[in-house]
Every structure is written in structure tokens, then in C-alpha cells.
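To start, the structure under review is shown below, and the notes come after it.
The other protein chains are all here in position, but one chain of the complex has been omitted.
Up next is subunit A:
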Amino acid sequence: MSAHDTTSGKAPMSYLDYTVGTPVADTRAPAGPIEQRWDQRRFEAKLVNPANRRKHTVIVVGTGLAGGAAGATLAEQGYHVVQFCFQDSPRRAHSIAAQGGINAAKNYRNDGDSIRRLFYDTVKGGDFRARESNVHRLAQVSVEIIDQCVAQGVPFAREYGGLLDTRSFGGVQVSRTFYARGQTGQQLLLGAYQALSRQIAAGNVELHARTEMLDLIVIDGRARGIVARDLVTGEIRTHLADAVVLATGGYGNVFYLSTNAKNSNATAIWRAHRRGAYFANPCFTQIHPTCIPRSGDHQSKLTLMSESLRNDGRIWVPKAKGDTRPPAQIPEDERDYYLERIYPAFGNLVPRDIASRAAKVVCDEGRGVGPGGQGVYLDFADAIARLGRAAVEAKYGNLFEMYERITAEDPYTVPMRIYPAIHYTMGGLWVDYDLQTTVPGLFAIGEANFSDHGANRLGASALMQGLADGYFVLPPTLNDYLGRTPLEPVPGDHPQLAEVEAEVTDRLNLILAVDGDRTPDSFHRELGELLWDNCGMARDEAGLRHALARIPELREEFWRRIKVPGTGAELNQALEKANRLVDYFELAELMCLDALHRAESCGGHFRTESATPEGEAARRDEEFTYAAAWEFSGTGDAPVLHKEELVFEHVHPTQRSYA
């Protein structure tokens, strides 16, 4: 691999011969003290007269925490919102599955928390690969989110005095996580969904459920609409607007087995990338340490057990290799509570990337438990002895029940078996301080963007970021865009519309025409395994090169052998899967290239060549203190890398230490 300067005039030879283009800058963050930047930005933002807002149509794709919150808020402000979700109801977006909680710097515990500390923890937790000004804003806004959600009737856990309860999460030594038993995501999403439903009923939001975005309309350099397919009738239609907001979540399902919902996919952000939006840090993927291990080849997805369990559960494996005794027969002194041993300060509450890698290390040593040795114990015996079964049940009852349902083992009496799984993607569409992509008028919010978590996200921060973006950050910045930008109506017969619609239709027809002998899932499993093995918990140059060689072959095979029965003019779930796979192939390629080019370890990206003597991730700050924003240049063609240099004025990069 070599990086060419675009000015050198060398023609790119292969996908790996990416070129380095002009740097990108986050030009929208105001200068000045970090505490005042968001105030300053809002003050500078242009406003749209309330009477004029209804003349503006805004498309919001996705109805999770970010999209639901944005759609409701923009409609409350008077905009005409046209909103899309592929599910049958906006209430089913995958934010609903988030279990543990949401962070906020309320300092209700008086335990030393502050906006400054949440900011610091998030930058450090992200291994110094996030943008300081964005993260500080996130910490500031976090307190407003809790107020907003309580006002909506979100039933957070409370103390007997009627005030809100909190708990601790990984990577943090204060108790700032608000929660609603093990269903915090559900309750927060229903709050946003209810606010959105109110706006739908009032006629301010036009909802298109069971409708999937398949392409972006860019006219005169600005995002002006989307092409979407009605999943029931198969009809492909263009929807026009003055701005487009993507709130379509992350791309973890590229791995096939992940904790994402089965239909979560990358098509919306990938099609936007193909239309000019840069894609940042695609190799920054998060592997969650506490998931239920897979039980066989039939496995269709993996199930997370909330990180909050690490508050009270103790993680261990046998000290001896190949110890197959049942856990109860392994005496205390023959157990290795390896997180407590290696990281005494944080113990079982180390950040996710560290807990995941430690589990991989002990399993690779042959000390893993359960079928195939791919598991470690998460043991509640001490907590039950200390707090009583009833107290443990009150905190985690629904999680224990879910575990038992899936594994047929009772975690009150037998330790849980857990193993890491793909859970979240820190990478996503590159956005500036305003959450605008490199395509003017196209915004990306929530997990769909890359902005706030750097190379590793802390627990309970996804819900915080999704709601921060949707409720509080996007509305004023979108206001500014619409107030500042003269936009002519797009004529319905604009040639670009028919062209993009035809591209979308052609691709579906091509898939249907192959009539081969392999199912979409069989390709997806193969791609997922390739990525998990080579671009998963640990990565090295040889593995990444192997994956980069294999992906184009797999793509070529797809176009020879894919089989999808039926037509495009009907509900056709196999066609939906195959169509998403086409984008996964390209995305997987970019992930591997990004992982290959970033020859350092940081956060969730662990290059085995770049480790400390203790085996921890070793960053190479002098070379890689930047966000990698990739520009698309054609399927299989070498992309262009644009670097956004990261400046740390407030949190000085150090080797992360949780010992």
C-alpha cells in the first residue's frame, strides 16, 4: 500500500493505492473558550422566521433516538417534516434495544461529576480520536436531555424520596448513568416516538413507514431529496426537500453477526457516501464485551447483556487451561478474576475495548469456557450473597430472564457465559460542528455520523449522543442552513431525478436477473466471518490484506451466483437483503483499507503490530492524530483520504491507563 499525493499525477493502480487529498477542517466550531463555543455558534446562527418555517420541507430518514427526536423537534418548530423508516412503525427503531442507561453530568450524587469531567472522560475514553469542541457540547447538552425526557414521562428509576437514581458504567468513576431498569433505550425511544406521533397526528410530520431510502438526490451540489422504495408495493419514488437528515444508525451489521437489529443496515449512509459525503474512521467499530456466546451455525444475531451487569458481576475464567469442570466445582483460588487482577483501579468496569480484548486474550490462551472455549464467566454469586437475590432481581431481572430464555441456564445459580460481539460503530459520515456532511444540506445525526466517540464509545453515551443531536444540536444548525441558503424549488422533471430513480431500479433488476444458486444470507455470513477474522477485535497487516483481496472476489461471485425469487414490485425481503449486501461489500472494503492505513492501535482499533509491552493499545500520536475522512471514487477504485487534524487543547493525550 502506498499513499500518493494527488499532485504527483500518478494514476491509482488498485483499491489499496489510495491518494491523500486536501485536508478537511471543522470550520464551523467558533474559536474562543470551549465552554462558550456552543452558545457562540447558536448566537451566530441565522434564524428562520416561524411563519416561514412551514414553507420548508425537511426529510428525516430513520426514527430512532436521533431521528425521532429531530423529527418531533423540527415539526414543533414549524417545519414540514417528511420522515421515513423501514420498520412498520417508528417505535421499532433499534435504539429501543439499548439496555443500560444514559449519561448526564447532573452531579446529583455530589460525587465530583461535572460537565468538564464528562467531557474529559469521553475524550479519554475515545482514546483521543474525537473532536474536543463536539464532545464538550455533548457534555453540556447532556443535562438538558434528562430534563426533557422526564417532562415527556420517561419512567426513569427513582429513589424512595422520588428523585432520580443513577448507576456507574465502564471507564468512569462517578455515578452519572440514568436508567429505566434494563430498558432505558426503549423508554427514551418511546418518549421521542410519542412526541413524534403527536406531530404526525397534527399533520406536521408526514410519515412513510415500511419505506427504505435507496439513494440521495444532489442538485447543484446540494442535497435536495431521496429516492425511496415502498417495501410493500415495491414502488420507487423520489421525495424532494430543502434539506435531508440521515439518522439511520450504524453499520455493525456488515459483520452479519452483531447485536444490531436484523434489518439495521448501511445503505442510506453508503449511498450518501457515493454521492459525495465523506465517510470517516470506518475501522472504528466497537466490540461489546458482554454478549451471549453463539450457540451454532444457525445463529442469526447476537444478544447483548447490558454493561451495567459489570457493576455487580465479576468476570473470571479458570486459571488452568482446558479446565472443563462446572464453574461451581472450581475453587476460588483456581479462578482468575483477570480484570480485577490487571486493572485494580477500575476492575470489572474498564472500558469496553479493554474488557473485550482481555476476554479474547484469555480465550486465545485456552482458558475460555463453554462450547468451543469462546466464553468467560460473569458471576453474580458474590452480589447475591451481599445484596440478596431480590435486590439483584430488581436491578437486572429482565436481563437474567432473557439470558435464561436464550441459554436455558439460570444465571442466579450458574454464572453467565459471555463473549464479545460487534455492537456499535464509532465511524460514520464525516460531519462538521453543525453535523453537516461534506454535501451541503445533508446532515447526519446519531450513530450515522462519526462525531463524538473517537475510537471507542463509553457505555451509556450512545443514547446521550443520539438525543443530543436530535433534540438540541441539529435544530439550530439546520435553522442556520435554511436561513442562509437560497433554495429554488426542484422541478419534478429535473433530469437528475429520473436518472437516480433509474439507477436504483436497475440495480434491483440486476440482482433479480442473476438467478444463481446462493442466498443473500450465505454471502452475508461469509463476508461477516471474513471481517470478524481480519477486521475484528485484533487486526494485522497480513489479515487486512487478505480481506482486501477476498472482498472483490466475493463481490464478483455475488453478481454471478445470487438468487432472489420473486419480483421488485412486491414485498420481497430477500431482495431487500441482497440490495443491502451490495453496499456492505463496498463498505467492508473501505473498513479494511482504513484499518490497514491506520498502523496504530487506538480504542476499538487494535493493530497487533502496535502494542505496549503489556499488550495494551499503543497509539502513534505523531502520525495519526487525525480523523480519516474518505472520499468515494468508484466501486473498487482507490478512494481519496482527507485528514482532519485533531487538536487537543484541554485534554492532553496520554497512554490510557485504567490500572
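The rule is short, and it goes like this: contacts are C-beta pairs under 8 Å (C-beta built on N, C-alpha and C of every residue); 3 or more make two chains touch, one makes a residue touch a chain; residues count from 1.
Methods note: contacts and distances are computed from a predicted model.
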item	value
Which of "Succinate dehydrogenase", "ABC-type xenobiotic transporter", "Acetolactate synthase" or "Thiolase" matches, in UniProt, the chain that is not displayed	"Succinate dehydrogenase"
Residue among A:Thr57, A:Gln299, A:Gln496 or A:Ser633 that touches the chain left out of view	A:Gln299
Option from A:Arg158, A:Arg386, A:Arg484 or A:Arg560 whose C-beta touches the chain left out	A:Arg158
Hidden partner chain, touching residue among A:Ser114, A:Asn263, A:Gln374 or A:Ser633	A:Asn263
Given A:Arg41, A:Arg91, A:Lys124 or A:Arg352, the one touching the chain that is not displayed	A:Arg91
Contact with the hidden chain (one of A:Val514, A:Ala574 or A:Ala611)	A:Ala574
On subunit A, residues whose C-beta touches the chain left out of the figure	69, 72-73, 76, 87-94, 96-97, 106, 108, 144, 146-153, 155-164, 180-181, 183, 186-187, 190, 193-195, 197-198, 200-201, 209, 232, 261-264, 295-296, 298-301, 303-304, 402, 405-406, 408, 471-472, 475, 515, 517, 519-522, 563-566, 570-571, 573-574
